[in-house]
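Working notes, structure below.
Only a single protein chain was left out; the remaining protein chains are all shown in position.
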């Protein structure tokens, strides 16, 4: 920390109330540990000032596609920090944490119901952790049947990078599955590749194009018949809550991102949670632990941590990101049946509203209704005015709007992936739409304005090449 | 709220779990109540965005003279919001709030000790409330002695506006006491006016010039001999903590501003607290309630709310700003003896450092060491370059520094009253000093730059005349 | 371990910093800077405990907090000026932002638009709620707001008698008395019946709902006051205003209220916030800060403190009040609360209180030995006549884990003022009624 000065204190030193023990020999002890030395007030100012350099949901429209940047209710944080939740130790005897276990048990049930699955485990620590768990279950399932040749996992060309990375970590070979002209799974390609070596597919529904794959039932049928497992990347569940259950469509396993669909705060890049919910045949393989409910003969109930019989193992040292689970539970219970279905309705209306009002200003790669997000393209702007998706994104910053996801999915040139979410008002969407139109106009009138954007931030565009070439990843004490 | 839209909800409606009672007749009920209708997320964004438009201690150097804008420790807020403090009701039986009463009792003692007084009441709700209490005690004291002709209160020309206002509210006539050439009380003037009609004087020590009145013992003697009461405005106690006790100097009553000296947050303009501590002869007149300690014969202790025998009455419906008292108590206990004395030492060093480094760039009305704050003047800048104290103040904003107090005390032309406090680092002071020097230079080179300042804020200078001429004090529903 | 000596975490100065600075100042020791203090009084012995580290201190303070019996853990039926209502989490979160907590009075509007615009919002909401034309930025709390209203009425009418309805809160009366000493105002207690006001009466003060929870006949009272040229000052209740006709509709001249019930924690009595609203024609006699909307040099909307010539820092001994630091942060809490509740929410909360209080009254009324001495419409509070002295009844309740009501036996024989809000569940109410029945006559 640049403001460190030898001798300053940022806190007080608790007193020693026991006799001193001689310290271990010097050889074991370290010399000076150069941590920052700042007063408490300087600390607060440092972190407060820096915080204001962030755009955030609390302060900005943040239509970052695929990330579901919705409002994070403040009640959740209060619930998660109740001492009865935040101060309990993961090794406590189960009899002393029945409230916590009950909450986990109930959340397992709620998420299973929402996804139409038989059961699930809340142990995975983020979406990618859920993917890894799902792929390891796929592996364990096939192996448990002596089916040892299933080495390949099909993944759409539009998929998020974590999908192929997770499949690889689970020991599979990744084969890319193309999309058809409508943005659906290319069924012919699927049929060609779905053979005896097929372990499974990883699908995102709606896809990262923001489209509901109208071939989905057929896809599941083909994979199933080929003996494969259908994995659902649930990052986009915000579109489907209460509208469709992935289990009913034929999915075998789905992870959901509690930090997206279930509104737990994104924290500048986590923590999240990536529970996996599964169909009957995968239940024995779930990651540990799961919470089970026991009824005593007297009608009392108790909850216990259990290890599924053929578990793939643990996804972390303890029982999942409990603090995140409390938030998601609070969310689902407050909104309830009626509120949950309203989420997808409003999210989908908002995205389509943006689509319909911007379709003539930007390219629309697939001319269909979208689901909860819309992928536009700056292809024509680029061709005609040399203005890229990046330029558009950076220019939005000048209007206090966080840029959409850019250049993803990879199959759309100059992609701008816009996810408004259900928590943004129509007025905000109108403002965004107006700004996007203005920017399209600016691209014609004054492309340099966009190339140089953003203008009003403490930093203009940063030299990323230099950062990678000459990595400066830490300060060192003088 | 400009973003209100009919039908939106910012919260949930608690359920009705009892039978309904018929409502009173329509004639008693109101029609629509036009409060804002916004979603919870919009609410958070509205208030979060607006908050960032404030300069604050958490984010800026804030050397606002006379206000002691020191760092507000975060521990205090946690302590004040412990359910055992924040959720207790002021009408609870005393047996159920012994912890709260003990804290108040202990704080009474700590403040009395710090000010060298016999006792005190924590009931006044801010500094001005303490002043009013003090003046009413002065009144009650004289009346209790049948001394009915004491109608005048002497107040220095440098005093804060609350002093004369409070004296008036207590029914006194205010007479202005001039300062001498060194910034001390003009003893001759005092002798001339201290007669039989003298109720008392209201002194600030150090004075609002940031100076320790070297005549103070003589002042107290004269007033005392004339039969008057010496009231101390303790707004500037940050300079004296552990260095001098006002009671020992001859003061009869002192208020202190817990939101200044004792670091409770200023809250954008309160809440604060203004305890009054008094010498023996005023104890019977203290505002109610005070907390008393009872010992039982078995050695147990208990605390009770008491009404002093000749009390001037209550200063608010309940027992003072308890939440503020918890914070001040926490502050004093954490710092303790050693830490408390360090406050004044560091505050005084900082102010003198600023003084000594800026004395050639700005006018110094009194060429003496100052105490915890220094009053400079832009008199020469004004005369030579047409640049006022206001211009300097506004220009500081462009450097992310909150302006000092301006045009106060009234006896210094173009006053800039700078109070760095002990919680600002030397680096921050050096930055401020450099900026002040730069501004002095800018005043010569480019006065318009200063007249137009600030430049980088969402608002440039605001039209205050218009605001007062055509008051627009609220929105009205459409 | 090395005993490090105490270093304050709040002061960044190191010994090295201090010596650099002292050198720049040109003194050889810090003592020189304090030499103006008479030597015999310099650096006195300070009988204050030693520093306590945060961990140790926290333990001590938590223990003190733990000695208190906490409503919520215990069902609680106290009201009488402080009310327990559910506070949505979002309200706390908003008011906790450092930029609001640690700024001060917005003297420099260019760097205080956060405080200024939210205060403008506060004034607007208070005006709406009370049905008045204008409101200020808030007073310390309800009782001092009421006292300042009396002083203001006296200034406006140049009269010196204050008529106070006998159903006004006794502690508010005490504060009125405190504030009346200076200007020498006379307080006349009047009943809701027909006591005539005099032509020397500056104002008639009415609490609505009154201290006992019941509605007063504001229409009749307004007429009585205005007939004598006196102002009508109403001390109102913000939650009640969610459903009842506001004082503005009855031609009230000044309306004050304790704002605590709108999202502010009880905190053993403070800090709270006083609402203060009046007719526009009395604006320049108002005490307190006022924020106004204006424009900047580039024509953009902005907010400033305005009409400051009323205030102590300009007008000094002729100011409308001595108030300076007020309770901006608490006003912000109520603003966030009102905005969160919105049009439908506040009405809903008010009706919940109404239904729950009536449910409680209906249960208790049926218990032998208990009765409701007053007739009329009540809102969230009502008085019960107990068979035992209320203090004793409360003790018995406490033994059963219930914090009872306020003892108002000084004014109503064996009277206990019970308060029921949405924060009291039906189960709590039922347990109160059961306990009262059990306690019975002893």
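Note that the chains take the letters A, B and C in the order they are written out, and that residue 1 is the start of every chain.
Basically, a residue touches a chain if its C-beta (ideal position, glycine included) is under 8 Å from a C-beta of that chain, and two chains touch if they have at least 3 such contacts.
Fair warning: this is a prediction, and the values are worked out from it, not measured in the lab.
Peer 1: Tell me the shown chains the invisible chain touches, ordered by label.
Peer 2: A, B, C
Peer 1: Which of these touches the unseen chain: A:84, A:178, A:195 or A:386?
Peer 2: With A:84, A:178, A:195 or A:386 as choices, the missing chain is touched by A:84.
Peer 1: Among A:146, A:309 or A:477, which one is in touch with the chain left out?
Peer 2: Of the candidates A:146, A:309 or A:477, A:477 is in touch with the missing chain.
Peer 1: Which listed residue (A:58, A:186, A:252 or A:442) would be found touching the missing chain in the intact complex?
Peer 2: Spelled out, the listed residue whose C-beta touches the missing chain is A:58.
Peer 1: Please give every residue of chain B in contact with the chain that is not shown.
Peer 2: Residues 5-16, 20, 38-42, 44, 48, 73-75, 77-78 of chain B touch the chain that is not shown.
Peer 1: Identify the residues of chain C touching the omitted chain, counting contacts across the whole complex.
Peer 2: Touching the missing chain: residues 1, 4, 54-55, 58-59, 86, 88-89, 93, 96-98, 344, 348, 351-352, 355, 422-423, 425.
In this text, only the chains that are shown with their structure count from here on.
Peer 1: Suppose each chain is reduced to the average of its Cα coordinates; what separation in Å results between chain B and chain C?
Peer 2: Centres of chain B and chain C (C-alpha means) sit 19 Å apart.
Peer 1: Roughly how many whole angstrom separate the Cα centroids of chain A and chain B?
Peer 2: One centre to the other, that is 48 Å.
Peer 1: Report, in whole Å, the distance between the mean C-alpha point of chain A and the mean C-alpha point of chain C.
Peer 2: Result: the chain centres lie 45 Å from each other.
Peer 1: Which residues does chain C have that touch at least 2 chains other than itself?
Peer 2: 8-12, 17, 51-54, 88, 90, 93, 98-99, in rising order.
Peer 1: At which residue positions does chain A touch at least two other chains?
Peer 2: Answer for chain A, listing residues that touch two or more other chains: 5, 8, 12, 39-42, 44, 48, 73-74.
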